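Missing here is one protein chain; the remaining ones are kept as they sit in the complex.
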Amino acid sequence: MKVTVSRKAHFNAAHRLYRKDWTDEKNQEIFGKCSNPHYHGHNYELIVHVTGAIDPETGYVIDMKVLKDLIKVEVEDRMDHKNLNEEVPEFFDRIPTAENIVVVIHQLLRPHLDSNHHLKVTLFETPRNYVSYSD
Amino acid sequence: MKVTVSRKAHFNAAHRLYRKDWTDEKNQEIFGKCSNPHYHGHNYELIVHVTGAIDPETGYVIDMKVLKDLIKVEVEDRMDHKNLNEEVPEFFDRIPTAENIVVVIHQLLRPHLDSNHHLKVTLFETPRNYVSYSD
Amino acid sequence: MKVTVSRKAHFNAAHRLYRKDWTDEKNQEIFGKCSNPHYHGHNYELIVHVTGAIDPETGYVIDMKVLKDLIKVEVEDRMDHKNLNEEVPEFFDRIPTAENIVVVIHQLLRPHLDSNHHLKVTLFETPRNYVSYSD
Amino acid sequence: MKVTVSRKAHFNAAHRLYRKDWTDEKNQEIFGKCSNPHYHGHNYELIVHVTGAIDPETGYVIDMKVLKDLIKVEVEDRMDHKNLNEEVPEFFDRIPTAENIVVVIHQLLRPHLDSNHHLKVTLFETPRNYVSYSD
Amino acid sequence: MKVTVSRKAHFNAAHRLYRKDWTDEKNQEIFGKCSNPHYHGHNYELIVHVTGAIDPETGYVIDMKVLKDLIKVEVEDRMDHKNLNEEVPEFFDRIPTAENIVVVIHQLLRPHLDSNHHLKVTLFETPRNYVSYSD
Partner (left out) sequence: MKVTVSRKAHFNAAHRLYRKDWTDEKNQEIFGKCSNPHYHGHNYELIVHVTGAIDPETGYVIDMKVLKDLIKVEVEDRMDHKNLNEEVPEFFDRIPTAENIVVVIHQLLRPHLDSNHHLKVTLFETPRNYVSYSD
């Protein structure tokens, strides 16, 4: 009897999409205005989904308060009000596309969860664009 | 050609999280302010998802009106404006966590649906916390 | 040049609508299922709107962080995960309708704001019902 | 490492549910007010989900701009501000239920996507009713 | 002490924008694709706002259940699943723009409310376009 527990969180950040090994023209051609050298930013809305059995003693799959605090430490404290390209080491050599950010968040959270739990992460870059990644 | 049909509904209820076989201190330690003996409450938002083949005659998997009425009888009439711990028998001996509520709702709806249909239930306890359970 | 700054917050609470000086039948007739003696509850969504001149030094009408903390102390800490009828003194002799709750919240916040600021409070009792009150 | 990229879009259309080979009474009995001969309409909210590997060069599964433009050409230009029964050939002989519309949209988009990509389409007919279909 | 009580409702309808006394070309020039002769449609989201004093006996400005039922009889029963141009007499000689619809709804509700109450009506034609009208 597996139940999925989902918790929403959010953070604001600046980023730009570009590759150092490409010319400015190539970056502009591939990434368009997302490659603006002065950066732009988003209100990222995050949903973390943990799937597992209900603990018969507490009726919980995972305590939402524990999950909320984990997201704060591992994601919000690292990324909120930050420039992803300049201040978050995971993106020093990785383009901060929504796809790459969602995989990085999955990798940051995974070691802190029960190995029997399944983890899926969803990330809204704008209200109309979002991505998800799961085990 | 399987299509999933989803219908949203909602109900308001009071509850508290506690176990009679634990001391007040233990309940407070595990469930925190959710264990308040005077109860608190939520606007529960419910989504019922039914997956099956499209009936070639009607173009429906299931008539939304039938599904809406089923949710009203089996869920809203039992739980809306109720105290889950005191008035809903399924929770007399089961802690009304979101996880347990979603499983109970699944069990209440399941017998009324076609056995070839797959059933998933999603329950929002707050706009930031939700759970889901499926066959 | 007056700008309105709005900040959303939320709290969960249990309540019931009834008057001690009415019979159960009269309470049931006037308040219907909202009068259930075992209580029911809501996720209250709150919006606090402060209108004033922009401070030319900071570009702020009011620091959102200050407003967020004020809402936490004056509203969330008093009402979140509480039973309004039993645990919030303002409702010991006042029916906790959405209308009365929004006026109480206005009265709790007003003394902490600049007297030149205009204050409006909006309270969602459900996603379909809400109320507002202003100076 | 498969990531799902989701893009929202929308269109407004009129439709009615009915079968030419049924009597008016039978149409009314099965489809109720959705069978109104003068039509009614909806703001359809569409979500297109594409799942695939991240391209290591760009950090994209699929360029969101490309996906947005594809949805415009294949769905919005055909269906926005249209009468589905009268003006969209796919529904000349198919009842425009939400289930049938979501399958048609899937069929319109599928040939334009990489064969290694998995495609799921979600369609909201109203804020409370939605359907989804996937490969 | 005036409080505003707001209630949301919704209805689905088909319409087109056109004037019989204009040529098709003129209608197309002014109203664009909204003038499609085969109609298109919307999920109209309606918010009715009633402002008045709190009744000290009940704590209500107006009973939400009464307001909900009034909206059902005066608006939903007339307009839901209808073709506004063809089936709603108020639009036989009035173009069903959002502006005109919101004024008509105001006129339908106004006679049923206390003359001391202030009435405002908000109508969403799409999630991005809405109008409002008040006494």
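A, B, C, D and E label the chains in the order they appear, each numbered from 1.
Just so it is clear, a contact is a pair of C-beta atoms (placed from the backbone, for glycine too) under 8 Å apart; a residue touches a chain by one contact, two chains touch by 3 or more.
For clarity, every value in this text was computed on a predicted model and none was experimentally measured.
Q: By the document's own contact criterion, which visible chains does the hidden chain reach in the full complex?
A: Listed by label, the shown chains it touches are A, C, E.
Q: Where the complex has a chain not shown, which of C:7, C:72 or C:94 is the residue touching it?
A: Only one listed residue reaches the unshown chain, and that is C:7.
Q: Check each of A:24, A:55 or A:86 against the chain that is not shown and name the one that touches it.
A: A:86
Q: Using the touch rule from the top, list residues of chain A that touch the missing partner.
A: That gives, for chain A, the contact residues 10, 12-15, 33-34, 36, 38-43, 45, 80-83, 86-87, 126-127.
Q: Please identify, in ascending order, the residues of chain E that touch the omitted chain?
A: For chain E, the residues touching the absent chain are 17, 19, 30-32, 94-100, 102-103, 127-133.
Q: In the full complex, which residues of chain C touch the absent chain?
A: Contact residues on chain C toward the absent chain are 1-9, 54, 57-61, 64-65.
One rule holds for everything that comes next: only the chains that are shown with their structure count from here on.
Q: Just to check the components: without chain A, which chains are still in contact with one another, directly or through others?
A: Without chain A, and with every other chain where it sits, the touching chains still make one piece.
Q: Just to be sure I understand the contacts, which chains border both chain B and chain A?
A: D
Q: More than half of A-D's contact pairs recur, by residue number, in one of D-E, A-B or B-C. Which one?
A: Repeated interface of A-D: A-B.
Q: If every chain is reduced to the average of its C-alpha atoms, which one ends up farthest from chain E?
A: Centre of mass proxy via C-alpha means gives A as farthest from chain E.
Q: Please tell me the distance, in whole Å, between the geometric centres of chain D and chain E computed from their C-alpha atoms.
A: 28
Q: Report the inter-chain centroid distance for chain C and chain D in whole angstrom, where each centroid is the mean of the CA atoms.
A: 41
Q: Where does chain C touch two or more other chains at once, residue-wise?
A: Within chain C, residues 127 contact more than one other chain.
Q: Mapping chain-to-chain touches, which pattern fits: line, ring, star, complete or other?
A: Chain contacts: none of line, ring, star or complete; other.
Q: Applying that definition of touch, give me each pair of chains that meets it.
A: A-B, A-D, B-C, B-D, C-E, D-E
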